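All protein chains but one are shown at their positions in the complex.
Let's turn to chain A:
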């Protein structure tokens, strides 16, 4: 009997009657990955003397870096600026081959002016992204070499006070390009509660500045044990670590990696002494694939998008739409209707404009006429006054002069009436008023 369930996303869940065998897929994938081998690139950043090389050697239990000779008698040349050096090693465990690359950044934070110390590092990371992008765009993509940085271990000085200016600057500039894993270096100088206080201050600083650091998160598919493990590891971030390549003898005679002090022996792999085990667990044993994935899917894609947009590529979303005839018809209709409406509106606008123009012109001529009328009136008035004057004078002294008088009399007769020259226009004017 098959039971059919309709799930929300349209997929129908079916139960099977017998063993089919596709559950073997992860094993096949596993075998293929092993044959291919893995790549992992880790970058370490921190000022000199914080134990970066020692920690790397401790993590991978091999001399990835030669021990720095503290007995060297010559004074080293003053290093100016930050160098980027890379060391690669092929290591194997239980048939799994890992090509491990460690990128070191000597000189970071060692100068007096460290304003731009982060820049060469960011440029190096972005150039690796660029190299990968170029390979992806090649015609023949069968052999892509991935040397993108999967994680950055950032070493913090154990001051107890919080992050320093150089730490904040670095993290702010790089957290969108790499998986940032901050670690507290040489943490054997912090005692008991000081570690927690320091971690809290660091996290407060990180959150205050909006810095994204890598944290193991669980999703819905993880079993409760994994969820608990992830939570335990996440609670320890930033990891307070101590590294050592030397073996020391414990009280019961066993030899472990650690450091011997006059007041006691600190064991590297003792979880009560420091967080080395958690760091190793997260970095190598549980979250290595997640780091690689986050680099590929999250960080690299973000970089690629930014870069291509900056180069002027435009995202054409039309290619994503499905072809649906009815919808298309409706859309065409809509478009047509919109076009018609637009035309109509345009014509109405043109009509209105023309009317306005005409109105304007008429008004203008009306004003002109009005002013001319006033002018004429004024002239006539003046002439009348003159004539009145003359008449008065003439009346007093002589009999009226006939020719002069006829014209004057005619003018006088019409003096009181308004000018009747343009009767039609007048009417129109009144109409307009």
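Just so it is clear, a residue touches a chain if its C-beta (ideal position, glycine included) is under 8 Å from a C-beta of that chain, and two chains touch if they have at least 3 such contacts; residues count from 1.
In the analysis below, contacts and distances are computed from a predicted model.
Undergrad: Just to verify: the chain that's not displayed, which of "Armadillo like helical domain containing 3", "Anamorsin homolog", "Cell division control protein" or "Geranylgeranyl transferase type-2 subunit alpha" does UniProt list as its protein name?
TA: Protein name of the absent chain (UniProt record): "Cell division control protein".
Undergrad: In the full complex, which of A:28, A:207, A:235 or A:371 touches the chain missing from this view?
TA: Spelled out, the listed residue whose C-beta touches the missing chain is A:207.
Undergrad: Could you tell which one of A:25, A:221 or A:263 touches the chain left off the display?
TA: Reading the full complex, the residue touching the unseen chain is A:263.
Undergrad: Which listed residue (A:104, A:146 or A:188) would be found touching the missing chain in the intact complex?
TA: A:188
Undergrad: Which parts of chain A face the unshown chain closely enough to count as touching?
TA: Answer for chain A: residues 47-51, 68, 70-71, 73, 75-76, 78, 110-115, 117, 157-162, 164-166, 168-169, 186, 188-189, 191-192, 201, 204-205, 207-209, 259-267, 272-273 touch the chain left out.
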